[in-house]
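Below: the structure, in structure tokens.
Note that one protein chain is taken out, while the other chains of the complex remain in position.
Here is chain A:
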Amino acid sequence: MASLILMPALSPTMTEGTLARWLKAAGEAVSAGDVIAEIETDKATMEVEAVDEGVIGKTLVTEGTQNIAVNTPIAVLLAEGEDAAAADTVVRSADPTAGASVAIETSADPGIVEAPEVAQAENDRDWGETSEITVRQALRDAMAAELRRDEDVFLIGEEVAQYQGAYKVSQGLLDEFGEKRVIDTPITEHGFTGMAVGAALTGLKPIVEFMTMNFSLQAVDHIINSAAKTLYMSGGQMGCPIVFRGPNGAAARVGAQHSQCFASWFAHIPGLKVVAPWSAADAKGLLRAAIRDPNPVIVLENEILYGQKFPCPVDEDFILPIGRAKIEREGTDVTLVAFSIMVGVALEAAALLAEEGISAEVINLRSIRPLDTETIVRSVKKTNRIVSVEEGWPVAGIGAEICTVAVEQAFDWLDAPPARVCGLDLPMPYAANLEKLALPKPEWVVDAVRKQLRD
């Protein structure tokens, strides 16, 4: 049957073009792939190829015609054995209003689609007896427990096996689980992260250790484009159960390239979860949850905390939910929101404020994405003031998000503008005195609270 050749769209944005030249004339035979015409747009000259075989029955626009809309018939293609009369028939029968274009129904304001609620807060379960362990031990115990529990879990990274971990976090794991499941890699973050993500797409559950999170930038394409998005792009077929973990933020005197917080970088990405433990219990409970989670989870650890001791439940089943904050200290005058090592700074600030008769509530976020906004908002409605405390840079940081949550969801309860305490907006200096000046300390938090109470 004769068919119409339509003005093609040759780029995602093309709406019309000029028919510059016919390369086939009426009566000429064409096969699929033959170039039949040249089209010019404002960007380029492109060739129109025949998509089927046949004979050109008739051309419908002359060379040089400008502003031909996409999908306008430009020629008639006759099938084998048809004569030219068929060309007129098909042109007449073509309904100009129907055409071949599709009216893609534009969705209404996407704002009307409600995002699902996350992180319903509930009371922490009491896990009973605790013992004092370091954060390092807690992380190691969490990995050991999950490696024991699930054959599909393995640990991969630089120096995780024979060296026992660059920061000794994976101590003893090679001995217990062997080199099949505790795997040393060459210094090749892009490669081994991609490899681990590929393995996770098949259902294995890798724990990828970055010697420090600074090196995750070498692999960030796989974290964002491969791990976080594949579930969505595959229409839910292919999840990526993987953990990316390592020390994050400033250590001590290691300079600009090794002292930065990635919480805000990763928290920006839909498809990722991000947790940042402070205490040993946080570390153990959140890492276990991260390993069991069927999604990619970033675990932001902190080198300075590795050696600090905290009480941690001894219960073998101890685990914490991702997406839930913990109130570390209750108060009535101001809410201090912090994560990772800054929880300690916020608690010190709360103690200083108490000496002045100011009662501060301290929230340990534990989870950055999803963010437990309910706990934050409930606290703000009680204290009427909020100060976020983070080690990272201020611009587009986690503090900006927390302050926005307070303004959006508790505006009428606020007695002062929300405030941020952040690391200074500069690359980390090496000199001991300068480094000290660049990082948040309890006094900064106290000053921010005093200002809120004064103004």
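To be clear about the criterion, a contact is a pair of C-beta atoms (placed from the backbone, for glycine too) under 8 Å apart; a residue touches a chain by one contact, two chains touch by 3 or more; residues count from 1.
Following the convention adopted for this analysis, contacts and distances are computed from a predicted model.
Looking at the choices "ABC transporter permease", "4Fe-4S dicluster domain-containing protein", "Pyruvate dehydrogenase E1 component subunit alpha" or "Putative circularly permuted ATP-grasp superfamily protein", the name in the UniProt record of the chain not drawn here is "Pyruvate dehydrogenase E1 component subunit alpha". Touch with the chain omitted from the figure is made, among A:E28, A:E49 or A:E330, by A:E49. Only one of A:M238, A:A251, A:L352 or A:V407 touches the absent chain when the whole complex is considered: A:M238.
Summary of contacts with the chain left out: across A:V30, A:V197 or A:L365, the touching residue is A:V197. In the complete assembly, the contact with the undisplayed chain comes from A:A32, out of A:M1, A:A32, A:V395 or A:L426. In the full complex, chain A touches the hidden chain at residues 6, 8-12, 14, 32-33, 35, 44-49, 51-52, 70-71, 100-102, 104-105, 107, 110, 113, 115-116, 154, 180, 185-186, 188, 190-204, 221-222, 225-226, 230-239, 241, 270-271, 273, 292-295, 322.
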